[in-house]
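Presented below is the structure to which this report refers.
One chain of protein is taken out of this complex; the other chains stay put.
Coming up: chain A.
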Amino acid sequence: MTAHANERAVDVRGLRKQYGDVTAVDGIDLGIRRGEVFGLLGPNGAGKSTTVEILQGQRTRDAGEVMVLGADPAAATRAWRSRVGIVWQDESAPAELTVRETVRHFARYYPRPRDPEEVIGLVGLEAKASSRIKALSGGQRRRLDVALGVIGGPELLLLDEPTTGFDPAARRQFWDLIRLLADEGTTILLTTHYLEEAEALADRLAVVARGRVVAEGVPAELRDRYGTGATVTWTDTGGTPRTERTDTPTKTVAELMRRFDGEIPGLRVSRPTLEDVYLRLTGQEDAR
């Protein structure tokens, strides 16, 4: 069989993984198309990392079907590994080597690597290319991890919380890099708990909570589907702030107009943000 453009890069059905008594992944289904940027969003402990590690071929599963680039990652070959790029959650590069030595060395593992100097530039480490890794800051090390993940020119890039520890400027630069790779046709799966990151990068999103996918779709669509209702806020005659959640905000405002006979003090009507939707879906509403 030849690889078709419409073939799915990642196909997961009924994935389950248990650690002792704890069920980390409880029946996850995922379908990621080639060339897509897919965001796996969820709180810590939702099962994101376990899922990604199974897709990387780094962790065994208890049940379910997993196909990544047309092969089961549990039986990964060298050829398969050369097509999959991984950015780990925890950094692990050799401390005594320089950035350039490390990136150049990793390039040698791959049949068709990207140019090491170009990759160092893409992650914004040109100024640190000759520094020992142990002298890098946490954020710079993460950027090196990203460099090592993309050096092989992967068809599929799996990133587990890639921007944790980045400052805002580095995060923007990372987003540009992801967009560049996506434009080149790389399929990208990233886990994150930064909502704005998922919204900025992902073509599609899956929200994961307690080992299950609780919602899936295009970010704007998710907001419309799950973000029903609105919040009306005003100040009462006694000066106390009041809040009412309603599906019919216009009606609420009309009633308030009658009551106040004109201008309503401190009136605000807000639609739920993607963050509200996310918190509601993952059962963390009370955390606000």
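Everything below uses one rule, namely that a residue touches a chain if its C-beta (ideal position, glycine included) is under 8 Å from a C-beta of that chain, and two chains touch if they have at least 3 such contacts; residues count from 1.
One rule holds for everything that comes next: contacts and distances are computed from a predicted model.
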Margin query: Since a chain is absent, check the UniProt entry for it and pick the matching name: "Phenylacetate-CoA oxygenase subunit PaaJ", "Transport permease protein", "ABC transporter ATP-binding protein" or "Molybdopterin synthase sulfur carrier subunit".
Written below: "Transport permease protein"
Item checked: Residue, one of A:Pro111, A:Gly138, A:Pro241 or A:Pro265, that touches the chain absent here -> A:Pro111
Check: For the chain left off this view, which of A:Arg81, A:Arg100, A:Arg179 or A:Arg210 is in contact with it?
Finding: A:Arg81
Margin query: If the hidden chain were put back, which residues of chain A would touch it?
Written below: 2-3, 56-60, 78-79, 81-82, 84, 86, 88, 90, 92-94, 96-97, 101, 105-106, 108-112, 132, 148, 152
